[in-house]
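Excluded from the complex is one protein chain; the other protein chains are retained at their positions.
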Amino acid sequence: MFQNRAEAFALALPAAIFAAAVFIVPVLILLSDGFRSLDGGWTLAAYGEFFSSPLNQAVFLRTLKLGALVTVVSAVIGYAAAFSIVSLSPAAKGRMTGLVVLPLMISPVARTYAWIVILGRTGIVNQAFQVLGLSEAPLRILFSETAIFIGLLQLFLPLMIISLISALENMPKDAVPAARVLGANWFQVFWKVILPLTKEGLVIGGTLVFTGCLTAYITPAILGGSKVLMLETLMYQQVAVSNNFVAASVIACILIVMSFAANLLLKRVATARNTQRKAAR
Amino acid sequence: MKTLITASAAVLLATTGLAQAQEKTLTISVYALAQDEYKQIVYDPFQAICGCKLVVETGNSVERVAKMEANKANPVIDMAVVSMADALSASRKDLTDTIDTAKLKSFNALYDIAKDPNQDGKSVGYTFYANSIVYRSDKMKIESWADLFKPEYVGHIAFPNITTNGAAPTLYMLGQALGKDTPDLAAPIATIGENKDEIVTFYEKSSQLVQLMKQEEIWAAPAGRFAWAPFTKLGLPMAWATPKEGQAGGMNVMVVTKGSKNRDLALQFMDFWLSTEIQTKLAEKLVDSPANSEVKVSDEIAGNLTFGKATAESLKFIPSAVALDNRAGWIKTWNDKVGQ
Amino acid sequence: MSDQSYLSLEKLTLAYGDSVAVADLDLSVRRGELIALLGPSGCGKTTTMRAIAGLLPVKSGNVILDGEDMTRTAPNKRAVGLVFQSYALFPHLSVYENVAFGLRLKGMKGAELDSKVQSGIASVGLAKFADRKPAELSGGQQQRVALARSMVMEPKVLLLDEPLSNLDARLRLEMRTELQRVQRETGVTMIFVTHDQAEALSLADRIVVMKNGAIEQIGTPEDIYNRPTSSFVADFVGFENIFALEGGGLKTDNGSVPLSVAPGLEAPSAAGLAWRPRMVTLGTGPFRGTVRGTSFAGHSREYLLDSALGPIKAEVDASEPVHVSGSDLSFDLPVHKAAQLSRIA
Partner (left out) sequence: MTARSLFVPTTLFLLATFLIGPFLIIVAASFSAGETLSFPPQGFSLQWILKVFTVESFRASFAMSMFLAIGGTAAALVLGIPASYALSRYRLPGAEIIRTIVSAPIIVPGIIVGLSLLRYVVVPFGVGITLALFLAHTALILPYAVRVVSASLDNLRSDIEEAAVLLGSSRLGAFFRVVMPNIKGGILSAFILGFVTSFNQVPVSLFLSGPGVRTLPIDMMAYMEIVFDPSVAALSSLLAFLSIGIVFAAERFLGFSRYV
């Protein structure tokens, strides 16, 4: 019954054509702009120019650094959180999962906005630090990489936790007890059993978090401002303020390449561990 | 499912229906400041007079000019208010038209500097303002632009980002204070660069400053006088500095988009806005300092504005051409010294 | 049209994309017959069944049902019922609505619909469960719903895909009886697909053994069980000792071994011979073998022998003397008991 290819294409093509027309084609044209020279030929000059600016270098490295940092930290917290949640009774687990998903439903504008109040010099964090005697004068956290880091982490941690929860739940129930019986300590259990068995969830979560950091605009815009630019805010500035569409195209290309590269890299890491284990057998 | 589609169709109809209800529409592009007051004093009365619909786009000056350029072939905006320098930039890009000042009844009442700020006949000033420093008088004392960079203050200031209208005048005055006022602004930008880690932020819109001030994130920031009023409502001891180097001038001007289909309506609107009556009302609400010399206000109001002929003449304006020709260089220097 | 070929498949060729699954298949089914399509997975039996239902387009050849060429007829116009292996009940509908589904589409309603549905449900003994959803039923109950759902449509042919494979042993017996009862009472022509020879032997009027997209043998259960005509069928029904004949002897890896034909009997002219383990005589005979392994199976004992013929499986009554592993003994493969194979794979 499901043999007819013409039928299948008729069903699938409208969506594909739509996505291609309003999305892929315009984006490809935009990307190609970055490779055009004035006389219409192809050139990498715009890329050379882009990376020759110390500002752009700094922004590029910062974006990479924050993206990687948020991904790693969210993985660490994500495992702790996912373990804890999976260990709960089904009802509590449902409620806790709901609580993790909840922030995803709230406007990122509102969520980021809250950090201004929390991280400010007179905000809760500084008040607490002073009450606890951790710092004498209020610390300046807003408009720093730290602020962006915190904002991004809060924004994307739920994606990691959700991915890890489903990975942990799909793990064979006997794997951990079996490893314990064989004499592995908790660290070894994590490293040798849980990590390999949940790596797919980790890869999915990691990709979501990292690409999320690359695509987030609001958080760096509000918490970093023009003092701490990231690629996405820099791109906005290039377009909105400088009208420099070539630079915007270069940034767009870098962002897309980074997010695809992250995806591939994480997949590669996952399969590499897999083949290692297979070879060891 | 079905109801959702119906509902969205209804919303779609409602939005398009709204647009079709009145055929004459004037689309203007303005700063986002004080829109409630503008609506009450300028937009609503004008809509009543012209029987047309006013559509308002807001944003900062540079961004809106960038957008006008993007839509050059098919202009959306009929009339815009932008900074002096941006007006020249727009005129150089052939985005604006010569203004028929004969249709502006109050034109002759304008201060001279507002009549044709860029000497190209394509803009008319509607407000000018002093650029100085707003600060917490209980925390500091500002007598010179250079005081901002005192070690005990610098961790508590916000500075306008290079992309804003406020940056150049501020840097220019800072250059004067440093005794190095070359048009490339190299010395003041270098000073900012040395202090970039200390400075709280580089703001994009002066309206952001109020929140930062309220939260004690900052104690001082260079700002335009138009932004002053909200600070007075914070309940904090706030002061407007009168640095010994003087205050830089800034002016916002009106332009008409080239190819606008509603040019007469745009001129009618500009005439209305520039009239003594409207300029007086805007001044009384501390929205804009009047460019119309016939406006009379109380001393208290005047004290909160950039008011009067003497003030107008004392302000140090950076010529638009200088600003435009150097802008790329400033941004490059800034990015190299401050941005990274 | 004749009752001899109520349903006939003529030179039927079926393919998934470019890979041919069934080639040039011919089959005639009589009205009211119960046919089993038997074969290992991938032999084309399910494919053939789906083509009869119209779920798979026919590449070439014809499907003729009740005198009408159905080859290009859409599946919803064929009057062919199918009970899926997984039952394919509609999860969102109650038992009642599942059974009523097809009747409603026919435009039946009111009391007529209700009585038809009720009797359909009752006939499979599920009257009490009419309001339940499929998920609330056991596997056996689900299957009976699927059967009722197809049967109320009064199909010309009822197809069943592995009808017993998802059931446990007890339910299997119950269902087997149920199917036979339905067939007896309604006289519907039934074709069922199975990979289990016991199932086919116990249920079917005729068995069609399939292999690699072609029919290997058609026959009654007795034919298939006792007289397999090919080494494939022989193996399938438990003839575990299979030999090709070569120059009047059994072909082995080390050349031909002459057969001992009992006096008065003709030497076989077939392509090969096959014996069930039961048919092998131990203790006497012309061949010698070494016991390699033995296992006790209650009423009998099985032996695996190494011999010049290759490995031989034998089964004797448990009451016979025991031969321990490693012991040497003589055995016989009686030719008169052997199945005569016309094809050796």
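By letter and in written order, the chains are A, B and C; residue numbering begins at 1 in each of them.
The criterion applied here is as follows: contacts are C-beta pairs under 8 Å (C-beta built on N, C-alpha and C of every residue); 3 or more make two chains touch, one makes a residue touch a chain.
Owing to the predicted nature of the structure, the values given are computational and were not obtained by experimental measurement.
So which shown chains sit in contact with the chain we cannot see?
Counting the whole assembly, the omitted chain is in touch with A, B, C.
Among A:Ala91, A:Met105, A:Val131 or A:Val181, exactly one should touch the missing chain; which is it?
The single option touching the absent chain is A:Met105.
Who touches the missing chain here, C:Leu9, C:Val63, C:Leu89 or C:Ala338?
Residue touching the absent chain, from the options given: C:Leu89.
Can you tell me which of A:Leu30, A:Met171 or A:Leu265 touches the chain that was removed from the display?
Of the candidates A:Leu30, A:Met171 or A:Leu265, A:Leu30 is in touch with the missing chain.
Can you say which of A:Leu66, A:Ile162 or A:Val209 touches the chain missing from this structure?
Of these options, the touching residue for the absent chain is A:Ile162.
Name every residue on chain B in touch with the hidden partner chain.
Listed in rising order, the touching residues are 1, 4-5, 7-9, 11-12, 14-15, 27-29, 32-33, 35, 39, 55-59, 70-71, 73-74, 76-77, 204-205, 207-208, 210-211, 214-215, 233-234.
Against the chain that's been left off, what residues of chain A make contact? List them.
Contacting residues on chain A, toward the hidden partner: 1-5, 7-9, 11-16, 18-20, 22-27, 29-30, 77, 80-81, 83-85, 87-88, 94, 96-111, 113-118, 122-124, 154, 157-158, 161-162, 211, 214-218, 221-222, 232, 235-236, 239-240, 245, 248, 252, 255-256, 259-260, 263.
Given the full complex, what residues of chain C touch the hidden partner chain?
17, 53-55, 74-78, 80-82, 84, 86, 88-92, 101-102, 105-106, 146, 149-150, 153
In this section, only the chains that are shown with their structure count from here on.
Select the chain whose centre, defined as the mean of its C-alpha atoms, is least distant from the mean of all protein C-alpha atoms.
A
Taking each chain's centre as the mean of its CA atoms, how far is chain A from chain C in angstrom?
Taking the average C-alpha coordinate of chain A and of chain C, the gap between them is 56 Å.
Chain B to chain C: how many Å between their CA centres?
Once rounded, the distance between the two centres reads 88 Å.
Spell out, as numbers or ranges, the residues of chain B touching 2 or more other chains.
Residue numbers touching two or more other chains: none in chain B.
Spell out, as numbers or ranges, the residues of chain C touching 2 or more other chains.
Chain C, residues with two or more chain partners: not present.
Sort out for me which residues of chain A touch chain C in the complex.
Touch list, chain A to chain C: 1, 3-4.
Which stretch or stretches of chain B touch chain A in the complex?
Residue positions touching the partner: 62-63, 66-67, 69-70, 155, 161, 163, 196, 199-204, 211, 215-217, 331, 335-336, 339-340.
Contact residues on chain C for chain A in the complex?
Listed in rising order, the residues of chain C that touch chain A are 16, 55-57, 75.
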